[in-house]
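A selection of the complex's chains, in situ.
Residue numbering begins at 1 within each chain, and the chains themselves are lettered A and B in the order written.
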Amino acid sequence: MATPVEITRAPAIFPLDRWYVAGFSWELKDKPVARTILSRPMVLFRAQDGKVAALQDRCCHRDLPLSCGNVEGAGLRCGYHGLLFDTTGKCVEIPGQERIPAKACVTAYPLRERDQILWVWVGATPDSQPKDEPPAYRFHSDAAYRFGGDVYHYDAPWQLIHDNLLDLSHLGYVHLKTIGGNPTLHMNAAVKVESTEETVRVIRLMPESDPPPTYASAWPFAGKIDRWQEVEFHPSHCAIWTGAMDHGTGSYDDPERHGFHMRGFHGVTPETETTTHYFWTIATNPHPDRTDVTTLVVDQTAATFEEDKVIIEAQYRNQMRQGPGPNIDIHVDAGPNRARRLITKLRQAAAAV
Amino acid sequence: MATPVEITRAPAIFPLDRWYVAGFSWELKDKPVARTILSRPMVLFRAQDGKVAALQDRCCHRDLPLSCGNVEGAGLRCGYHGLLFDTTGKCVEIPGQERIPAKACVTAYPLRERDQILWVWVGATPDSQPKDEPPAYRFHSDAAYRFGGDVYHYDAPWQLIHDNLLDLSHLGYVHLKTIGGNPTLHMNAAVKVESTEETVRVIRLMPESDPPPTYASAWPFAGKIDRWQEVEFHPSHCAIWTGAMDHGTGSYDDPERHGFHMRGFHGVTPETETTTHYFWTIATNPHPDRTDVTTLVVDQTAATFEEDKVIIEAQYRNQMRQGPGPNIDIHVDAGPNRARRLITKLRQAAAAV
């Protein structure tokens, strides 16, 4: 629960005027969902006409969270005195009263649903409207893939998760049981880092290596494998394409390369300056000769991401306890450091508004 | 547990030189009870001679709460080094030492027991003494009534509970299962609001209405009922008289009207600026043809008040998280707003002392 102290604190500064992941389609059933995004308390809901909406999570009458209320018809009704709001945030009914004051309304945030991802527009100003549409993510809709995922809550700031996703060398020490192990392999992999104004790409190749546990269970490899990890970082999310093919049977440069694929989607959305929502899915192309591959891949990925959560939250608690650094950089930090510079620029731009 | 930070905070301001509810007679058995009232940590106990007392809950020797000690004879003995205090707060024994220093004493607060309610006098100055006796509450002693109740702890400031008790329109949305439901009826009821320097009265009448679940189970109504809700607000407590009679069989103006009665006592006592003790009882006149009416009424009232607690604590957390308001007022707010103005005046008077 937030405390009065926090109210008086200066608001955190995040990149604004952009889409952030607010959730997944399957989260919005008949009940509203409370979720704070970039320190803005929101209630997400799906009206009975199927439309999704994000409103400020506070009734304008007596401050009850609207997420304590109920979806009714095309709107959301407050659970205390029954004020009814539509998906634009306008109060359309005050029980027992004819006149509805013009001030009877709550902030509405543009919300889009695309490939089962819910995207919310967070503007730099109250009247900021979307400049574009949120990105597509085809692996949630591609028949060749099956996927599953979850929503994790982190007691750590979002950039520690960026660091983790952009440097997969930690697999060697953190994820021995699933996709990692073999530290020397991971630490010595050839790494290529590229970046633009809005993206960072890190590519790590591990030719002629041994398949890690998850790979071996999911795909009938002949022996040694050529393995890749391609991380594409965006301020709002990462797309991580990992996989492998039998050694020497294809090219890393072929965008349609065959073999075993794990396509990870990672929506990393600040809840507050110090806490984060982590929306992840993993999509894979199940091998015809293996059963339950999707379940296997999703379960082992969940276990893997829980290992990351333990590490990252311990890292953050330690920074809070001892203050961060001074830190030394090592060879694996090139990708994470570029992402940090990118975010810093965007934060400065947001602060300047 | 309080933190050092809180010590340095300016003390909350409450109406002073008056009686507040500190508990119920049946709470004081052989063990002392720790209870903070208006930010004053107190220990309540019943000495073996039956006398009740309220002392500062800190031994003057080494600060152990006296509530960790034991009732002994006419006093309370500290559980660390055995200092013995009488009901006036005077130390009457220091084990192993002849002389008892004059400073060996703790603050005593005037405590009265009346109709099974414990009332404590909280003065504006350390030497303030009661100017009057605490009010009687006859429904705890009237043979025509049976009652039961409980003590709830609220993580919310007391005035949010006043708001709730003075506006029973929320029954339509919060208490569907017991005394509520039928929102239109509640929201459209005729309401009369009166007030004085120290009280606010809100009367809501619902003639020719349907009996809600609790009423129907407790009383053999013929059909439609004439239902009333009379809320009498005082700074320290509310007396809420609700009930109903068969439609057209009596007058709302008759103070001795027949039918089904629920007499609610609500002691609302600030623990701190942001937390509250809620001492409630419900008394009813059991119908001879129905069994276990008291149990039914008390259990359903408890369920009802737990629903209020959920709403009010969620409302307060939300105000802390987002800051209060700006709020709009609606038709049901007349009573609550008068009570707020009344308390504001009393707080200003207390601050001026």
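Just so it is clear, contacts are C-beta pairs under 8 Å (C-beta built on N, C-alpha and C of every residue); 3 or more make two chains touch, one makes a residue touch a chain.
Since this is a predicted model, take the numbers as computed values, not measurements.
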Ask   = What is the copy count for the full homomeric complex in this file, when 2 chains appear in place?
value = 3
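As a convention for this text, only the chains that are shown with their structure count from here on.
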Ask   = Hey, how far is the Cα centre of chain A from the one of chain B, in Å?
value = 47
Chain B contact footprint on chain A (complex, rising order) = 1-4, 6-7, 41, 56-58, 60-65, 68, 77-83, 94-97, 101, 103-104
Request  = Using the touch rule from the top, collect the residues of chain B that touch chain A in their complex.
outcome  = 163, 167, 169-170, 172-174, 183-184, 186-188, 311, 314-315, 317-332
